[in-house]
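Notes follow once the structure below has been shown.
All protein chains of the complex are present and in place, except for one that has been dropped.
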Amino acid sequence: MFGDNDVNELIARIEELELPVFTFRKGSQILEIDQPNDALYIILNGEAQLYRKNEDDDLVVVDTLKRGSFLGLISFWTKQPSFSSSVASEDLDCIRVDRRAFDRLFEQDRVFSKAMQSLFIDNLTSRYRRLVNLNLKVDKLTRDLEIERNDLRQAIEDLERTRLKLVNKEKLATMGQLLAGIAHEINNPASALLKSVESLMSQFPELFHGKESIVESQDNYELLRLGMESHLMDSATQRERMRFLENAYPHLKRSLIRRLSQVDDLGIPLLESSIIAANKKAENIDTLTSRIRFYEIGIYLRGINLSLERIVRLVKSLKNYGRPDSGSRETVDLRNCVHDTVTVLNNRLKHYDFSLEMPPTPEVSCYPGEVNQVLTNLIVNACDATEEGGAIRIACKQVKGGVSIIVADEGAGIPEHLIDKIFEANVTTKNSGGNFGLGLGLAISREIAQKHDGKLSVKSKLGKGSVFDFWLPL
Amino acid sequence: MSKIYILCVDDEPDVLEVIVRELEIFEDYFPVETASSADEARAVIRDIEKSGDHLGLILCDHVMIGENGVDLLISMQNSDFTLDTRKVLLTGQAGLEATVDAVNRASLSHYIAKPWSKDEVIKVVKEQMTHFFLRSGHDTLPYAMILDPMTLAKALHDGLGGDR
Partner (left out) sequence: MNTKRKMFGLILSVAGLLMPIFFDIQGLDFVGEISLGIFVMAACLWIFEPIPIWATSLLVIFSQILLLSKEGPVYLFSNPDYIALEESVSQGEDMESLFAVPSEALEDEHLLLYDEEKRTVSSLEVDIIEDNGSIWISSEELAPGALIVIEKDHWKVTHEPIGFQNFYNTLAHKIIVLFLGGFFLAAGAVKFGLDKNLTRLMLRLFGTKSSFVVLGLLVATGVLSAFMSNTATTAMMITVVLPIISQLDTGDKLKMAVALAIPCGANIGGIATPIGTPPNAVVLSALSKQGFTIPFGDWVVLAFPIVAIMMFITWRLLLIFFPPKSKRLELKLEGGWNKSPKAIACYAIFGLTVLLWVTDKLHGVSSYMVAFLPIALMPLFGIIEKSDIKKFSWDVLWLMSGGIALGISMKLGPAEWLISLVDWSAFGAFGIIMVLGLVAYLVANVVSHTVAATILMPIAISLGTSGGTSTDFNYILACVTVGIMVSFSMLLPISTPPNAIAMSTGMIESKHLMRIGAVVGLIGYLLASLFGYFLWEGMLPKPF
């Protein structure tokens, strides 16, 4: 304890100095914060704690004072309200020196003033020392906190990434199931329709032809058949044909000319007589109209047939594309995966100059659903990176020890400083995110490649385009 | 003497065919032309201009391979020959931004959302062609049967239509 001598000296002279000694029980308040104080307390025995209120108005212990320490030093000296509350933390004896006594003793009693000076210095020194230590402690605490906070942040990011991956996986899995379900539901009626149309196309014309006919009409039969074999005309060709027909048959109305323009060169001679007759009389025009209708019915049938075939093909691809992986590897022809994915993504790919190169390749053991996912990522990335109308090339071929699927675009390319990072999560070169704009696509893709003991690599040149190579071992 | 054309632009031949079939009632009054891209549409417009005819209405798909419909309409708005042409956008998926662009810069006359009904298309084409006539000052008389009666009658009344 510091200032022991000084305190002892004071104790010895208490009577002589006519200073009162107070005893505070444990827990009793000595000074109260913000209240005026006109005395100086010198602790003889026991311990007092100083309290201040924090921002939340809770009392916080700011210091602990023992024998030889002053209580109320600042308020006594500055004559301002007490800076903190002081409470006896154990039974406490102290001398109370009020201002009059202090002034009197300080001037008259050399011993008292000396002891007081010594005690002042001791008090201030010890307080300063505590302050320095406190600052050091704060600094260490801050640093510890910073480290902890970084760790936490990293942990949260990891968690979020994992969550996104899980969500994404879950989403894809759900979507896959959904797709497969919808595809199945569409497939049944579409197939039935396709069967019906095929029957219709083979049986309907027979009504006008041969021994099954109800109305024998060879020309109309031919028109029907020609219509079914017709091809969709592009608008420039149709314009050309309309102009030609308008000159050849100026007596026909334009609406009739348009309908006639669908009929190909083999069909026109069959209609010729009706066309020429369709000059004035309304019924002759009606005859021509209904004869053109034979051809049109053929076109409609063919159109229905083609559309249905397209639907059935698409549905099949959707089913393959979206099937949930059974959990075990399958041995598949990767070209089917490419084909299915391309069919599903046709809506995007049709805006590009798209080419597919797929020589026969050996079958590969893999999880097809995951391979589809990788392909989807690569193709969508290629589309995002390339302006509409640009070239996108997809190839699937056998290479050393495995099969490579190559997705090449002529798009923006990847900046050199990013090329090593694009397979990391959260790195994206796209400005605005689409469905896969989380920056997870390539990270997941590489994970899938690694899971298959395969490789996913990229070569890219800024402004020239990128080539992704997805290699799977045999 | 000159003819007034309707031009349909869509990059999908099936859709184009459907539109043309739905516009059949107009064909004998206003020849319907088709184009499958913005460039082809421009070529058709040039042909129409060269033969001294007029383009009354363009029905244009929004999302097309190559140049999109809004850009085509904007370029038409900047040409004297197609300034009065009524411009109708067909669309399944135009965002707000593209629509605002079309309205502001192409003076879009109307907007048909896919899928449309035949009645809607006919009604819109009738109204828009009527507006074209009223705006360009072509004689409405030979075409009254194919134009929109209310729009036409209101314009003839407010505009003090004269006898002949």
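Note that the chains take the letters A and B in the order they are written out, and that residue 1 is the start of every chain.
Assume a residue touches a chain if its C-beta (ideal position, glycine included) is under 8 Å from a C-beta of that chain, and two chains touch if they have at least 3 such contacts.
Small disclaimer: the values here were computed from a predicted structure and weren't measured.
Asker: Can you say which of B:R46, B:K114 or B:K154 touches the chain missing from this structure?
Answerer: Selected residue, touching the omitted chain: B:K154.
Asker: Tell me where the left-out chain touches chain B, residue by residue.
Answerer: Its contact residues with the unshown chain are 1, 3, 139-142, 144-150, 152-164.
Going forward, only the chains that are shown with their structure count from here on.
Asker: With centres defined as the mean C-alpha position, give me the chain A-chain B separation in Å.
Answerer: The mean C-alpha positions of chain A and chain B differ by 42 Å.
Asker: Which of the residues in chain A come into contact with chain B in the complex?
Answerer: 232-236, 238-239, 253-255, 258, 303, 307, 350-351, 388-389
Asker: Under the touch definition given earlier, write down the residues of chain B that touch chain A in their complex.
Answerer: It comes out as residues 13-14, 16-17, 20, 24, 27-28, 31-36, 40, 44, 65-66.
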